[in-house]
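The structure is given below, and queries will be raised subsequently.
Just one protein chain is left out here, and the rest sit where they should.
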Amino acid sequence: MIISQGKARAIIRKALEKGKELELKPLSVAVLDAGGHVIAFERSDGAAPGRFAIAHGKAYGSVMLGMAGTAQMARAEQQAYFMAAVNGVYGGQVVPVPGGVLVRDKRGAVIGAVGVTGDTSENDAIAAMAGIEAAGLTGEI
Amino acid sequence: MIISQGKARAIIRKALEKGKELELKPLSVAVLDAGGHVIAFERSDGAAPGRFAIAHGKAYGSVMLGMAGTAQMARAEQQAYFMAAVNGVYGGQVVPVPGGVLVRDKRGAVIGAVGVTGDTSENDAIAAMAGIEAAGLTGEI
Amino acid sequence: MIISQGKARAIIRKALEKGKELELKPLSVAVLDAGGHVIAFERSDGAAPGRFAIAHGKAYGSVMLGMAGTAQMARAEQQAYFMAAVNGVYGGQVVPVPGGVLVRDKRGAVIGAVGVTGDTSENDAIAAMAGIEAAGLTGEI
Partner (left out) sequence: MIISQGKARAIIRKALEKGKELELKPLSVAVLDAGGHVIAFERSDGAAPGRFAIAHGKAYGSVMLGMAGTAQMARAEQQAYFMAAVNGVYGGQVVPVPGGVLVRDKRGAVIGAVGVTGDTSENDAIAAMAGIEAAGLTGEI
């Protein structure tokens, strides 16, 4: 099972809608496939220009490690140098905080990840989950 | 004037529709702002995983140099080492072929660029222009 | 459909056997998944130390572009600056010559690639295909 273009589009729309509903700051949302490659991305009007890299980094690290943002943050807090080293081996492209959400198929296999940035990490994760669930998929924060 | 999120979305939809209408291979489309930063991106089902980097590179070089893909290609054919050097100074992120299309406002100022990849460079540029024009903007191939 | 660890191992063994049968120089073989990530690699005794990067680069470019080594080489010969730019956007990790062989499933979808290096590019491709076919998969040189 893969995240199709249509599903990726749905995830982004619903994540952005959730952000508006909760009156969050302007969000940016990236959807990556099981290999960590971008399927779709949108940056809301008013968001800072560099938001692609943050949204991508949250999702990319989740896919590459098979570990969602919350677990990455826990590891970074226990062992900061380990997550710094992980970031090095992945070319500096890992952002280990909530808002990086794994997407799993029905058997639990990782089929991609969603990265949301713009508000607090916790709110970013809430918006990501809203998008994933609206698309009929299962997320892991 | 900026390319809003809504305009970026419209550009992508129309460029992809043009691709289907012309029976092109599955396209990927990136829309960048006047600073060369990603506003939105979509990769069609069936496109190769690495298409983000190519679409981005076509648009990025266009914005950074203020020179669309066709002009970059002409320069590369005259003076390959120059475009290789340009690529170096922009961190390897420039793809100097058609399909990188500048977006201009009514006074001619560059407000961003669109990068399309998936079919021949010439067809990629046609799809990009279709998207830009459908969004009521002016493109330069 | 994915290339399992067992299939990857079979591809490597059979490619190396083919190399010995044809009395090629010591080969190195990388097997990558549909996202361009390494599943398995082996370097034969007597091969130069840097062979991982070449084997990887042949397979990596094939997956990322959805284009096998022979097609990449043709493009590089027509338009050298394009393949140089592609290499830039993929972090310098693309080696556009035969010996990078796409692996497709029964419906034609790319499920990974094999990269072989050590002898001539043409012989490298023959060894890669022998491995892929012995594993019951379909290759595109």
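Here the chain labels run A, B and C in written order, and each chain numbers its own residues starting at 1.
Note that contacts are C-beta pairs under 8 Å (C-beta built on N, C-alpha and C of every residue); 3 or more make two chains touch, one makes a residue touch a chain.
Keep in mind the model is a prediction, meaning the values are calculated, not measured.
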Contacts of the hidden chain among displayed chains: A, C
Identified contact with the non-displayed chain, of A:Ala15, A:Met64 or A:Ile132: A:Met64
Hidden partner interface residues of chain C, rising order: 4-5, 8-9, 33, 35, 37-45, 49-50, 52
Chain not shown, touching residues in chain A: 34-36, 63-67, 79-82, 84-92, 110
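Note that only the chains that are shown with their structure count from here on.
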Separation of mean Cα positions, chain C and chain A [Å, integer]: 31
Intercentroid distance (Cα basis), chain B paired with chain A, Å: 25
Whole-Å separation of chain centres (CA-atom averages), chain B against chain C: 30
Where chain C touches two or more other chains at once, by residue number: 34-36, 91
